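Presenting chain A:
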Amino acid sequence: MSGQFIFFMLFSVTAIGGAIMMLNMERIMYMIASAAVTFLSLAGIYVLLHAEFLAFVQILIYAGAITILMIFGIVLTKHEEKREEPKRRFYHISLFAGVVGLFAVFYYVINQSAFPAVTREIAQDQTKEIGLLIYSQYVIPFELVSILLTIALIGAIIIAKREGK
Partner candidate 1 sequence: MDNMIEQLSIGSVSLVTLATAALLLIVLVFVTYGIYFERKVIGWIQLRQGPNRTGPFGLLQTVADVFKLLIKEDTIPNNADKTVFKLGPIISFIPAFVVLAVIPYTENLYFANLNVGLLYYVALSGISTIGILMGGWASNNKYALLGGMRSVAQMISYEIPLVISMVGVILMTGSLNMIQIVEGQAGGFWSWNIFPQIVAFGIFIIAAVAELNRTPFDLPEAESELIAGYHVEYSGFRFAFYMLSEYVYIYAIAGLTTVLFLGGWHAPFAFLSFIPGLIWFIIKFCSIVFFLFWIRATMPRLRVDHLMGLGWKVLLPLSLVNIFVTAIVLELLK
Partner candidate 2 sequence: MSDREKEIEKKEEKEIKKETEKKEEKEIKKEVKKDTAEEKKASSSSSEREKDAQEEEEAAPLPNQDKLDKLVALFKGQVSEDAVVDAYINELDHHVPVVTVHSDHLLACAAILLSDEQLKLNYLRNVSGVDYETHLEVVYQFVSMELKHHYVIKVKTDRDQPVVPSLTSLWKTADWNEREIYDLLGITFTGHPNMKRIMMPDDWVGHPLRKDYEAADPEV
């Protein structure tokens, strides 16, 4: 059992655990904390995959910025502390069946498909590699994404301004 495997198990369990906690927690603050756990675990898995750059960007953006943004929203706005879940037996059973079915499908597909065993040389300087790829092969999607984000930013400003009036 290699260290890599132990850490992979650890991170995947915390990632899934965080996701489940997030759905089941009652207080919003806890939900966000669980989400942050998931984000961090994912970053850990990235590290295991030798994608350090991605891992720390993941922490920076998701665990840092987005989580804080969400907490901000919650702290500043009024929200109900608890809400009563209506008990729907049939709903729960069908939900459970659906989840089991989905798992079965995934398991079957992943088990069946043969992944091409390409062994790629791990780049020494990934940051450089990513930069090169973004600005050569993927330049158009990259620019499109930046346009989209700019539009979102402007939209947010416009909404906020209208609110102010």
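Miscellaneous remarks
To be clear about the criterion, a residue touches a chain if its C-beta (ideal position, glycine included) is under 8 Å from a C-beta of that chain, and two chains touch if they have at least 3 such contacts; residues count from 1.
Regarding candidate selection, all candidates are chains of the complex that A comes from, given by their letters.
Nothing here was measured: the structure is a model prediction, and the numbers come from that model.
Of 1 or 2, just one candidate touches chain A in this complex, namely 1.
Those residues of chain A that touch candidate 1 in the shared complex are 2-4, 6-7, 27, 29-30, 33, 36, 47-48, 50, 52-53, 56-57, 59-60, 63-65, 67-68, 71-72, 75-76, 124-127.
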